[in-house]
Every structure is written in C-alpha cells, then in structure tokens.
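Attaching a single structure in structure tokens format; questions to follow.
With one protein chain removed, the remaining protein chains of the complex are shown where they sit.
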Amino acid sequence: METIITHIIEYAGTFAFAISGIRLASIKQFDLFGAFIVGFTVAVGGGTVRDILLGQTPFWLFQPSYLVCTIGALIFVILFRRYLSLFENAILVFDTIGLGFFTLVGIEKTLRLDYPLWVCVIMGMITGAVGGIARDVLTNEVPIVFQKEIYALACVFGGLFFCVLYKLGAPGMVLQIGTSAAVIIARLIAIRFHIGLPILR
Amino acid sequence: METIITHIIEYAGTFAFAISGIRLASIKQFDLFGAFIVGFTVAVGGGTVRDILLGQTPFWLFQPSYLVCTIGALIFVILFRRYLSLFENAILVFDTIGLGFFTLVGIEKTLRLDYPLWVCVIMGMITGAVGGIARDVLTNEVPIVFQKEIYALACVFGGLFFCVLYKLGAPGMVLQIGTSAAVIIARLIAIRFHIGLPILR
Partner (left out) sequence: METIITHIIEYAGTFAFAISGIRLASIKQFDLFGAFIVGFTVAVGGGTVRDILLGQTPFWLFQPSYLVCTIGALIFVILFRRYLSLFENAILVFDTIGLGFFTLVGIEKTLRLDYPLWVCVIMGMITGAVGGIARDVLTNEVPIVFQKEIYALACVFGGLFFCVLYKLGAPGMVLQIGTSAAVIIARLIAIRFHIGLPILR
C-alpha cells in the first residue's frame, strides 16, 4: 500500500516536471523530439546529477518507467494543448508535490550512503531543483529558479527540517511526510504570496 | 584491415564534429583556444556524457588521438578558412558518417556492459547528439538539434534498427553496418528533403 502511494506520487511528480520542460520547449519552437528531450531532462536531470556526484548509476537506467512517464506527458500535452490552462492548477500541485517528494528521495539516498547531513541537504536540493535549471540552460533562458519565488530554497528548508527531525530520532514515516510537507508548504506559501528573496545590486 | 577502416571512419567523424564546433565558435568571435575547446567538446562530448552515465572512464583519456584530431581540425580551419565552403559537402558527409559511427559505438559499448536494449538506444543517441547540444550551450545558442531537420531522432532510428537486427540474431558485421547505415540514410534523407518534426504550439 505504502509502495503504491509512493509510486503514484513519484510518477505524478515526474509527469509534472516533464510537462514543464515540454511547455517551455514548445514556446521556444522546439520540435516534438526536442520537447521530449527537454521534458525528460527536467524529469530526471536533478536525480541524475545527484547520482553522478555520489558515484551511483543514474536511477532511471534501472527501469524504463521515467521514460514512459515522459512519453505520457508529451502525448498529454499534444492532446490537450488547447486546454492546458484548465489544468494549470493541477499541474502546479503535481509539480510542487513532486518537488517535495524528489527532495526527500535525494536526502534519503544520500544518507543511506553514509554521507553527513549537510551533504544530504545539498543533494536533496540538487534532486529537486537542478532539473529546472537544466531545462532553462537547454532552452537558452536565464534559470528562473534564480529569480522568481523561492524554489530551491524550499528544498533546503525541507532538508533542514529533515535534519531536525532526524536528530530528534523521529521514525521513518514522520521523517518522510514531515520533510516533503515542509518543502511543499514553503513552496506553496512562496507562490501564494509571491515571496522571493531580495536581489543583490 | 577492419580495424584500419574503423579508425579512419572514427577520426574522420571526430574531425568533422570538431570542425562544426570550431566554425560556430568563430562566428561567435571566440579566440583560437576557445574555438579549440568548443571543437573538442563537440568531438568528445557525447561519448563523455555516455561514459559518465555508465560509470566508465571517458574514452578519450586513454589515448591522445582525439585531442590530436581536434588540433588537426583547428589547423585545417585556420589554413583553409577562405575555402571552407568548397569543402562544405565533404564535411557534411564526414559529419553524417561520424553520427552513424558514434551512435553504433555508443550502442555496442552499452550492450557490452549488459544494459537492456532501451538503454543502448538512449546511449547511442547521447553519443551521437549530445556533442552538438553542448556546442550550442557553450556558445549561448538555442540547440539547433531541437529545431531543424531530424538529427537526434536519426540516432534513435538507427538504435531501433539495431534492436531489430540484434533480436533476429544478425552477425556482428551486419549489425554494425546496418545500424550505421540506418542513421546515415535517415539523416541524409532528412537533410535532402528538409524533413523536420512538427512543432508543438
């Protein structure tokens, strides 16, 4: 049961991440295959960079489900492109849940490899935020993550919350739900109230 | 004999890939060393990303021939820069043969590491197409691979053809020539008839 819920969350997040890549690629007049590649990069980019930094085989090489999920996202965008704005809120919710989930996955994987907590926090952030940065680099845009509402910092916030819970000896379930929730809530508040960080001048 | 032909194809492809980087760097007013680095990135970038994803030491660290090939390409462009348009077709042929060859090399290396066939197809595409994407990122251009005639998809087409031949139990030579030829023919047809994929809007 728990595994099923985990998988649903994972694929919903992958789907939403892929859509954000496919949409930006469409705006930049990429062809279908280009849009697919950008979508896949957003979906698996963060976890791939994490795995390479940690000396692990990239997670998506073990099963084709991430690829299938991205193909699904592409088909979805093709079919419903005129009505995407109706799904705007659903996609945003998926995207945010994905951010929380991926951050947690990154933290837990790093901890299992016996790295110190500060490395876990960084890897959580990389898992959550690097896909979006790669998307903007590939489409020749300034990464929006660096300029708009709090995004990568929400991952760091969740990571620090994980550290506190972990030090307090919280059980696995509490750690997982608490960390994901911290990322998601931080991100939703930032979006709702347009909270960004100050800009240096 | 077979090895000699393989090497000639490999170096001709490396040479053509490097030239595409050096030329774009020149258009963007890069200095000689910048042009060299971009050329080298195109020549070895795809295979390097493949090797890092597969946990292997990048192929070009084992012998300096790829470096030498790129230096040769730089000297060639310096000497013949006024007459490069005369070589346009030859360079395009080399580039296309290189694309077919590199795709094959990527597929075979991945298969030798016991990855499933769908990973081989992806790694073949990465080997062939990522160098050109890296070139465009380094020169601050939108990757042309995503917009113009079929390019990365030709690698995928070759990869799928490889899978069919492999499943049919085709002998090594047939696999190798068939796969490379599938990529080359797909690419040449796409160029000749300006075949691109549809663009999402």
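Letters are used for the chains, namely A and B, taken in the order the chains are written, and counting of residues starts over at 1 for each.
Basically, contacts are C-beta pairs under 8 Å (C-beta built on N, C-alpha and C of every residue); 3 or more make two chains touch, one makes a residue touch a chain.
Just so you know, these numbers come straight off a predicted model, no measurement behind them.
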Touch with the omitted chain, as defined above, among B:Ile9, B:Val42 or B:Val77
B:Val77
Which residue of A:Ile78, A:Val93 or A:Val137 touches the chain not shown here
A:Val137
Please give every residue of subunit B in contact with the chain that is not shown.
22, 25-26, 28-35, 37-38, 48, 52, 55, 57-58, 61, 64, 67, 77-78, 81, 137-140
On subunit A, residues whose C-beta touches the chain left out of the figure:
52-55, 115-116, 118-119, 122, 133, 136-137, 140-143, 145-147, 150, 152-153, 156, 196-201
